[in-house]
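Worksheet: one structure, shown below.
The complex is shown incomplete by one protein chain, all other protein chains being positioned as in the whole.
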Amino acid sequence: MSDIIVRVVTRLMIPYLQLYGLYIILYGHNSPGGGFAGGTVIASSLILYVLAFGIDDEDLRLSPSVARIIESCGALAYVGIGLGGILLGANFLSNKAAGFPLGIPGRVFSGGTIVLLTVSIGLKVASTMITLFVNIAEKEGEEES
Amino acid sequence: MDNLFYAMVFIIFLTGFWIMLRQSNLIKKIIGMNIMESAIFLFLVAIGYVKEGSAPIAIDANPGLAYVNPLPSALILTGIVVSVSVTAFALGLTVRLYQHYGTMDVDEITRMRSEEL
Amino acid sequence: MRIALEVVTLIVIGALLLMVAQEMPAFGDPANPVHNEVSEFYLENTQEETGVQNVVAAIITDYRGFDTLGELTVLLTAIAGLLAVLRS
Amino acid sequence: MITAHIMPLTILLPLVGAYLILLVGSKYRLFARNAALAITGATFAMVCYITYLVSSHGKMSYYLGGWAPPLGIELRADPITAFLLLTFASVSFFVVLFAYDILPGEIKGKVVTRYYALYLVLLGSLLGIVLSNDFFNIYVFLEISSIAAAALVAVNGDKLAMEASIKYLVMSTLGSGTVLMGIAGLYMVTGYLNLDFLAGALPQAYANYPLTVSMTLGMLTVGIAVKAALFPLHVWLPDAHGSAPTSSSAILSGLVVKVYIAVLLKLLYRVFPLDFLAAMPLQGSLLVMATLGIFIGSIMAIRQRDIKKMLAYSTVAQIGYVFLGIGLFSEKAMVGAIYHVFSHAVMKSMLFLSAGLLIKYSGKRTIEDLSGLGRIYPIPMVAFSVGALSMVGIPPLAGFMSKWYLGWGALEANQLPFLLVLLVSSLLNGFYYLPIVIGGFFKPAAVAIKEEKIPLGAQISLLVLIAATFFFGLFSNIPVNFLTPTVQGIFNAFGGGI
Partner (left out) sequence: MTLVHFLLLLFLVVCAFFVGRTKDLISAVIVFSAYSLTMALLWQQLASPDVAITEAAIGSGVTTLLLFAAISRTRRME
């Protein structure tokens, strides 16, 4: 895995991949896409990085504890936004009924809670996919914190 | 033969089912599982399809078009993620079983276990 | 013997399914039962009700958001299970 | 505020607990342990509150996101649901209480926190399956429960358990794939996913597409039968339940198998009209498979020397009873089936927990080596005996009452042979349970046993389960009176909503 061409091309590609993933997440409610696809694209860019620069390089990897915190926080944020609906006097996971501003259709920040939910899904999916890959691929199961 | 589409989807489904039941190699079983599940998802999306329909996006901008049913697509998005989770967990188990037994073959593992007892 | 039995079973199930496929609502017909008031509501009112243009995104995060919560839980379960298995 | 939103909060509480445990991380084992105990306790309390609300106000509905069905997902609680919820929440609470001090000795180091997280996720998904009134939502929770259950089997790192776990995972994925195919078929011919709307649209759909609806029913039944381990699809169960850690076996055998039966109940009695079911060959095949399952499960259990394997095969037989009750299509048999879900959950978890404790102290897994333990460890042995006697169907115990109602149902449906099945199978149960009970108290000890103190949590939970077995045997009229009006409603209204 020390091929120079692979490394250079990877370095060139990763920013674009991540930008594309972000685009898919943020415009998921106005064009095809959404949290799952975007999160996975971001995760694939990180997996590409891991593959090109070696899986055992400690400095380059998303630290397990960071991944763990993002995962749980993604899910907790989803629940929290849902509970926001209850606090505002409507049902769990309410959007318009709870009075979230819907904005102008077509903008990035439109659709009330939908953008927030999509972003939390995207974060969660990205960190989950990278964790799954790293854990299945790495040779020796070492203890995480 | 209007419903040849469904018939072929069922053939794929059965192929996946057969791979999953009959292949003794665990990786093959897992691939078969994915094939089976995506055949089901294809079936669901095909249910919601409308001839000459377009994707249910920006409907107010293009009135008068026929649109496909959006509900199956939304269900499938959930289903795909579920199937990748099952796949990941099953692969983890496969790797561990390989470390213990030195094989991924279910029949072989069963034989080795019955010899041990 | 066993293989023959399996093949026969598969062929029988396949033939049954093909027979059922003949009877199913026609593929792509707009008059099918699935294109009922539910999908019409989604298609017509999503923009006013949720303020987004992609109806599928509106369904997964708003109309049926609870499914998506279940899905995030599936991912979390997969990770917890995988780590429990791999680290044990 | 809590009252209005009690149903989603009940599902969310264990799930959020699991997220929090995973967030805090695997270093804080004590936190995970206490959090799991507190959360299962709180869930139990909330479920009690739901039961109170249902018994005083009748059915409850909750529209998630404020979208009324068929647009959104609906949660629904009625007496049968509340009874099942109570079963699941109470048994899982007592299993956690039991495992409070014992689990760290059984499961290695840092896996303990993940074990508790998986346990809570499993509990949340069970509650979700029972409460949800939307078919796809049920499917999502089914998948959560199958992954979590497979992980709970494999968590120990034992290679037998891992092999059992992957078998279990493959089989239950096959089952849920088939279920999803059935759901797709139902959606295809009706256009709804909500159970009530499905029930409303099905007669029309059946008139138009009879073959499709029949195929759908077949697929759903087969898929659920795989997951619920109905004979001959039970092959995965004995290994999985026999090789899992103690508390996993207890919850898997006691609860997880039952939740699929809850899905089948919803399906058969709320979605498909009864006259349609009567026209299908469903009843006959359910009854035959249930009977075969009862006999073969019992015979296999007699042949086992490993006590956990024996209990697992006994579960196969007991699942047969529940399917028998469902397949008889009579009011009393239905009450008996639901009651047996509860009593078997209590008895089987008690048996697995006490057997796990005895195995832990004697260090042996075979039946002969348990003899003589009753004098040194009275509480687990008494719990085992009470569970065993209740399984056999000795009168003042809960197991007797559920068999009583099943038998009454067989009489009511004019299916006398099944009364005989019940009697013979009770005899068979006696064959494999009674020798252990007698040996445990009256034979000398087979192996040298070290005397240890049983942790307090384990003692309390076993005592409560013993008391529950007696209480619900003596006062079976309380739950039966709670259930009967709803069941009567089903049979009077011919498929019109539980």
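Order of writing sets the labels: A, B, C and D. Residues in every chain begin at 1.
Criterion: contacts are C-beta pairs under 8 Å (C-beta built on N, C-alpha and C of every residue); 3 or more make two chains touch, one makes a residue touch a chain.
Because the structure is predicted, anything quoted here is derived from the model rather than measured.
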| item | value |
| --- | --- |
| Touching partners, among the displayed chains, of the absent chain | A, B, C |
| In chain A, positions touching the absent partner | 24, 32-34, 36-37, 40-41, 43-44, 47, 129, 132-133, 136-137, 139 |
| Residues of chain B (touch criterion as defined above) contacting the omitted chain | 2, 4-5, 8-9, 11-12, 15-16, 18-19, 22-23, 25, 27-28, 30-32, 34-35, 38, 41-42, 45-46, 48-50, 53-55, 57, 67-68, 72-74, 76-77, 80-81, 84, 87-88, 91, 94-95, 98, 104-105 |
| Touch list for chain C against the chain that is not drawn | 27-28, 54, 56-57 |
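Rule of thumb we're sticking to: only the chains that are shown with their structure count from here on.
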| item | value |
| --- | --- |
| Chain B residues counted as touching two or more neighbouring chains | 13, 47, 57-58, 60, 71-72, 75, 77-78, 81-82, 85-86, 88-89, 92-93, 95-96 |
| Residues of chain C engaged with two or more neighbouring chains | 17, 24, 32, 34-35, 38-39, 42, 47, 53-54, 56, 60, 62-71, 73-79, 81-83, 85-87 |
| Chain contact graph, described as a line, ring, star, complete graph or other shape | complete |
| Interfacial residue positions of chain A with respect to chain C in the complex | 28-35, 71-72, 74-75, 78-79, 82, 92-93, 95-96, 102-106, 110-114, 117-118, 121, 124-125, 128, 131-132, 135-136, 141, 143-144 |
| In the complex, chain B residues that touch chain D | 13, 17, 20-21, 26, 29, 33, 36-37, 40, 43-44, 47, 71-72, 75, 78-79, 82, 85-86, 89-90, 93-94, 96-97, 100-101, 106, 109-110, 113 |
| Chain C partner contacts - residues on chain D that touch it in the complex | 8, 15, 18-19, 22, 64-65, 67, 70-73, 107-108, 110-111, 114-115, 117-118, 121, 124-125, 128, 136-137, 140-141, 143-144, 147-148, 150-151, 154-157, 162, 165, 187-192, 201, 205, 208-212, 215 |
